[in-house]
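Heads up, one of the protein chains got dropped from this complex, but the rest are sitting where they should.
As written, the chains take the letters A, B and C, and residue 1 is the first residue of each chain.
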Amino acid sequence: MSGRPPRAAAAVLAQTFAVWVPVAVRYRDLDPQGHVNNAVYFTYFEQGRLGYFEALRQLGRAALAAGAAAAPVTARTLEVAPADTDDRLELPLVISEANCAYLRPIVSLAPLVVGVRTERVGHASLAMAYALCPAPGEPPYATGATMIVCVDPTTGRPRGLPAWTLAAVRHLEPDLRIRGGGAQG
Amino acid sequence: MSGRPPRAAAAVLAQTFAVWVPVAVRYRDLDPQGHVNNAVYFTYFEQGRLGYFEALRQLGRAALAAGAAAAPVTARTLEVAPADTDDRLELPLVISEANCAYLRPIVSLAPLVVGVRTERVGHASLAMAYALCPAPGEPPYATGATMIVCVDPTTGRPRGLPAWTLAAVRHLEPDLRIRGGGAQG
Amino acid sequence: MSGRPPRAAAAVLAQTFAVWVPVAVRYRDLDPQGHVNNAVYFTYFEQGRLGYFEALRQLGRAALAAGAAAAPVTARTLEVAPADTDDRLELPLVISEANCAYLRPIVSLAPLVVGVRTERVGHASLAMAYALCPAPGEPPYATGATMIVCVDPTTGRPRGLPAWTLAAVRHLEPDLRIRGGGAQG
Partner (left out) sequence: MSGRPPRAAAAVLAQTFAVWVPVAVRYRDLDPQGHVNNAVYFTYFEQGRLGYFEALRQLGRAALAAGAAAAPVTARTLEVAPADTDDRLELPLVISEANCAYLRPIVSLAPLVVGVRTERVGHASLAMAYALCPAPGEPPYATGATMIVCVDPTTGRPRGLPAWTLAAVRHLEPDLRIRGGGAQG
């Protein structure tokens, strides 16, 4: 998602996010122009990403509990919860690329939501897309994308996404096509 | 509130706040120690303060609407709302002093609440106290205080608190003694 | 500059920035991974952008002082200075798009520099590129880009870049081709 998406595309995006995460705007987020500062949007996306990964972990936990068949989880608004402590659901990630298209300024402290979905899955990476909206499906203030890379926490080098992550992404994003090889991870 | 309050005092404080405001902890609030950074607590207090002033403005709006007798407003958890646009409820403030006693570290992204109350009212100032807690009345992570001064937005010099503010504080904090003179504002 | 530039290209970029602005890394910029948080890079780019615009204003002031012929200003490291108070050098801007390619993590508090240049000039916009480096010309930690739009401060709608800005950009970036029409601004 490089460049400013057309308004129509933005509207479509906003209706098709797997997960919506609430974001509280803080007074501290505003700069002397009276707008949310441009850098803060990436913090909002980060909160969305944490919520998305929490949704993945819920699916992972359910799968661990059930042996294999996780209960279906549908799109919904998540509170960002404490990090998982189950080592089997570890997922060390770094961001290799981020972008944001600022469509209209955020000038109030009214709460927002950020829609999050996975766009593409690679061997060691997830391409994720975001829309920052007044409410789920409403015209976004901004859209964005990040490329996330799974790394070995010791060496910092890319490594394949865990199988539990691929299974959970597939569950959360039924329309997404994932490379066959990756799933065996 | 300089110095670390004894635990018993902290518990009492936590039960006696006029307003509780939810605070969402962000991943960005944590520093390399894995704790919420010390400076961020003052941002949490600021969110609490905004919620408190929104409660005052709700009372002010009710009083304006009713002529004089505002409907009783009791302690509750507020969402921080957009600033008031009624010029009669303008309240230009600066902070002259702030402090925080860090009682135990915040190490997760679980949501918090900040309790807020007015401790003392001066001619042009409000002494406000805060407690940052897992939930209203639970043992605080931190307590704090700020001195707030009402200023002339043009000159930046202190000026008396508006009458609507004094009336609303009196409403929200029935046990608080307010200097007689101030109320005529 | 969407996507991760090849290393060779990054090295070239780093040598060809019109302005280098020092950036002090703060402990507060690091997150629990012990790295500078992804959102903070956009704050570093912003500091670079402010330094670049200060360089433009210095040229604008020189041109105002000299009537027309400004003294040549060459690339150098700038301290970010207070905003200009000469209304003739006003330049109200918003960001319509931003991106960052994270090439390697920033794990220490050692000072950085951000290289800034204008990539393209449109009627109402500037495409700006950044490289965040240990020192001018050294291999970057990150590269980035923002699209900046000149807006009418009252209406918020795009308006042509001021003539003084175009003249100053042309001065600072002699190799940049600027659309003929824009220069008459």
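Structure notes:
Rule of thumb we're sticking to: contacts are C-beta pairs under 8 Å (C-beta built on N, C-alpha and C of every residue); 3 or more make two chains touch, one makes a residue touch a chain.
All of these numbers come straight from a predicted model, not from anything done at the bench.
Contacts of the undisplayed chain with visible chains (whole complex): A, B, C.
Contact between subunit A and the absent chain runs through residues 27-28, 30-32, 34, 37, 39. On the side of subunit B, touch with the chain left out of the figure occurs at residues 2-4, 33, 35, 37-43, 46, 94-102, 105, 146, 156. Although one chain is hidden here, its contacts on subunit C can still be listed: residues 22-24, 26-28, 43, 46-47, 50, 79-83, 108-111.
As a working rule, only the chains that are shown with their structure count from here on.
The rotation relating subunit A to subunit C, fitted on Cα atoms, comes to 180°, given as a multiple of 5. Per-chain CA centroids place subunit A at a distance of 29 Å from subunit C.
Averaging Cα coordinates per chain places subunit A and subunit B 33 Å apart.
Shared interface positions of subunit C, defined as residues touching 2 or more other chains, are 37, 39.
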